[in-house]
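Would you mind keeping the following structure in view while I ask a few things?
All protein chains of the complex are present and in place, except for one that has been dropped.
Naming follows writing order (A, B and C), and every chain is counted from residue 1.
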Amino acid sequence: MKRDVGHRRWAVAEGYIPPRSTGRGRALESHETLCILNAGNCDARVTITVYFSDRGPAGPYRVVVPARRTRHLRFNDFRKPEPVPKGVDFSSLVESTVPIVVQHTRLDSRQPALALLSTIAFPVG
Amino acid sequence: MKRDVGHRRWAVAEGYIPPRSTGRGRALESHETLCILNAGNCDARVTITVYFSDRGPAGPYRVVVPARRTRHLRFNDFRKPEPVPKGVDFSSLVESTVPIVVQHTRLDSRQPALALLSTIAFPVG
Amino acid sequence: MKRDVGHRRWAVAEGYIPPRSTGRGRALESHETLCILNAGNCDARVTITVYFSDRGPAGPYRVVVPARRTRHLRFNDFRKPEPVPKGVDFSSLVESTVPIVVQHTRLDSRQPALALLSTIAFPVG
Partner (left out) sequence: MKRDVGHRRWAVAEGYIPPRSTGRGRALESHETLCILNAGNCDARVTITVYFSDRGPAGPYRVVVPARRTRHLRFNDFRKPEPVPKGVDFSSLVESTVPIVVQHTRLDSRQPALALLSTIAFPVG
C-alpha cells in the first residue's frame, strides 16, 4: 500500500506560547505544538523556521520523525539555535525530506480551565 | 445528483485521548473522535491505522459507514486488534473503499470546564 | 476585481448540537453553526442536507445568502422540513448555486465555561 502521504512543506500562520499555566504537570502546561505524521517508509528530516513580527526568523530547528511514527513537538521545548519566547506572536514553516502531514494544536491553561485550538497546517508544496 | 463526495484516504496528525474526565456520562467523557461522512450510495469499508511516537503502528481498525450515513468514531472505543492507550500522542490514517469526508474532534474535560478542538482532516488521495 | 470566491459544494463531517446550555441569552446558548460567505455579485441559493448515523438524511433545508453578504446559520434554528435533534451526531452537505465559502463553528456551554471549535469545511466541488 502506498504510504508516502502528505507534502514536504507546510506553513502555520498562527503561533503563540501562552506565558502562564494553571494546570499541574507537563500535560496541562500551556503549550504550542506541531503534530507531524510520517506514514512513509523513510525517516523524515524536518527543518522548522519560526517567523516573528519584529525581528528576523529563528532557526532552523531540526528534528527527525522516523518512518511510520508521529512526533508531537512543543515549541516550548525548542532550544537550538535559540528558545522560542513565550507571549510573542509567531508563525512557522515546516520543511521535510519526505512527505509528512502537519497539524497545529495549542493548549492554553492560563485561566483555571484549559482551552484548546487545532487546525490542519497549510500545505505549500 | 452526484453524491460521492470526498477522498478515499485522509490523515490526522494530531491524536490524544485525555486520560481523565470531570464531566458526567458518556457525552462529557474526554474523547478523541473521527467524524466520517459517507454521502454516497455505496457503503464505505473503512480502515484506520494509528501511529505512535515510540512503537510501530496499531491496527487496522475496521468499520463500515453505510451509504448516506455518518459515524462519529471514538478512539476510546477501539478494541480490536488492541485498545488505543490514553495519555499518549498518536496520529491516524483513514482509508476507505469509497469517497468519504473526515473531520477530527476532541472533547477534553480533564479540568472542570470542557475544551474542544476540531479540524478537517487532510485528504491524501 | 474577481469576487466569485469558493466552491459550490462543501461537506462538514462533524455535527452535534449540545443538548444543554449554561449561558444566558441567545449568544451563549449552545449552538452548531454554518458560516457562509457569498462574496460574489449574485445571490446564492443554498441547500443543506443533514446526515445521521441511524436514519436517512434530513432536508433539504433552503436558505438564500445574498450577494456580498454573510450568513451564520444555526442548525438549532432549522425548522423545515424538520428540526435537527439535539444531542445527536450528524454531518452536513452544503450545495449552492454560486461559489461560496463555508466554515463550521460550535459553541458549547453545557458546563459553566463555554468551549469553541471551528474549522473550514471541506470543498467537494
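Simple rule for what comes next: contacts are C-beta pairs under 8 Å (C-beta built on N, C-alpha and C of every residue); 3 or more make two chains touch, one makes a residue touch a chain.
Keep in mind the model is a prediction, meaning the values are calculated, not measured.
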Missing-partner contacts on subunit A, residue numbers: 9, 11-16, 19, 49, 51-54, 56-57, 87, 89-91, 93, 95, 104, 106, 108, 110-113, 115-122, 124-125
Residues belonging to subunit C that touch the chain removed from view: 1-2, 5-6, 23, 27-28, 33, 35-37, 39, 68-72, 100-103, 105, 107, 109, 112-120, 123
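Keep in mind that, in the parts below, only the chains that are shown with their structure count from here on.
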Superposing rotation of subunit A relative to subunit B, computed on C-alpha atoms, to nearest 5°: 90
Per-residue overlap in subunit A, given as positions that touch at least 2 other chains: 113, 115, 119
